[in-house]
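What you see is part of a larger complex, with each chain still in position.
Letters A and B mark the chains as written, and numbering starts fresh at 1 in each.
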């Protein structure tokens, strides 16, 4: 039996940990791990608890909601492999890395499908026994393309979407549909090099370290809350093309890490920042 | 008013967090941060809590000792700058780094004195207004030298000792006198290259990364519980001497980090390992 995961996010007040752990203790559950954080400036409390016990803990949530502060967010997750859908375009490194991890059983997710706006990666995906859907954007306006993409995605009822180098900008309506559930990998060390061709910008600027940033997608491109970042040292011998290639390793490791953290329910949004219990 | 730090280390049992936080809550204290860890194999519980409140919490400890399991270790530390004595020989980089941090006020410690077995570093230490004692080992057997060193150290009643490249092996009797309170920096990525001249061993082996290890001193040389490790990439252009020099940065950063973690009471011994709440 996998453990239950309890996530709580509420205004801080004295005695919260005592109260919450009391509910679990009195109900006969055994806490396996417990992580808390208080933002002392914002006076906000975050907690993630993994616990086990003989019975289903549904009533724990409703009981907690009664005794916790009014604006509390309480979420109970059964720590199984949550369903995801991956979006991609033509680059294989991030998608391939996720497929191999899924194949090895090391990803806390079920990849239900891969949706791409090009046919390119179909041959890579299909042998893994995962459905591949090409929804071309050709001759479609953005709204119509997204409508078709969402139609495919929604059919799989994913808990999270992973943009594995999906080179299309999402509209606010798409983002709202999967609010705070879309994970993207940006190929720069944000907030440096926002926008197009970040490696070329990095090359022009002559940086000595390049990076990648996995973040939650919000309406503003490349400014969503950061989950994980990763860097690679470079030097004067790297052309922009060599940086693109070297950066792939930073990208795939950062994205896989973010996917794992999100699916393990270790990430809390906190304004435009994140609290990540590792 | 700095916060109070409560450290608890005991056999695991259900409800510990609820109990402990209840004691603090009922006594009117406000928890600032809370970190727990349960070793599920060893069934052992570790907790560090920073809390604040109007009155001195002395009674908290005695009360906790009554309600916690029999073998519990409960320690209350007032998070002020705890007194330390640094031991050194002739190398300046680790000692100098600690002196500058102390001067800048970024070290959670009061350096009461520096004791060395050579005169070399006296001119570096004295201008900082810190007593420097040279206790030469010349013409003395190990026991007599240590007796004289301890006499000087004990006069300062330090909470911790820091070996900042002190190139003398401590006897079990010395170690017992400051049991689990002596922090050493070893100039290799332990357990690689135990023993003498680790950088020369690393050069001979042709490694591509060198490291440094800060650890608690135990009777067995270089095998004490590890607090912090740090690495530096090297390549074929590094001679052994160049590795020695490059390694200095790894050493001083690892040692300073370990000193900060120990003095902030974030390190728990757990057999020959450590639990470090960062």
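As a convention for this text, contacts are C-beta pairs under 8 Å (C-beta built on N, C-alpha and C of every residue); 3 or more make two chains touch, one makes a residue touch a chain.
What you see is a predicted model, and the numbers here were worked out from it, not measured in a lab.
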Open item on the list: Taking the 2 displayed chains as a starting point, can you state how many identical chains form the whole complex?
Closed with: 4
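In the analysis below, only the chains that are shown with their structure count from here on.
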Task: Separation of chain A from chain B, taking each centre as the mean of its C-alpha atoms, in whole Å - done: 37
TODO: Could you please specify the touching residues of chain B with respect to chain A in the complex?
DONE: 14-15, 17-18, 21-22, 24-25, 30-38, 40
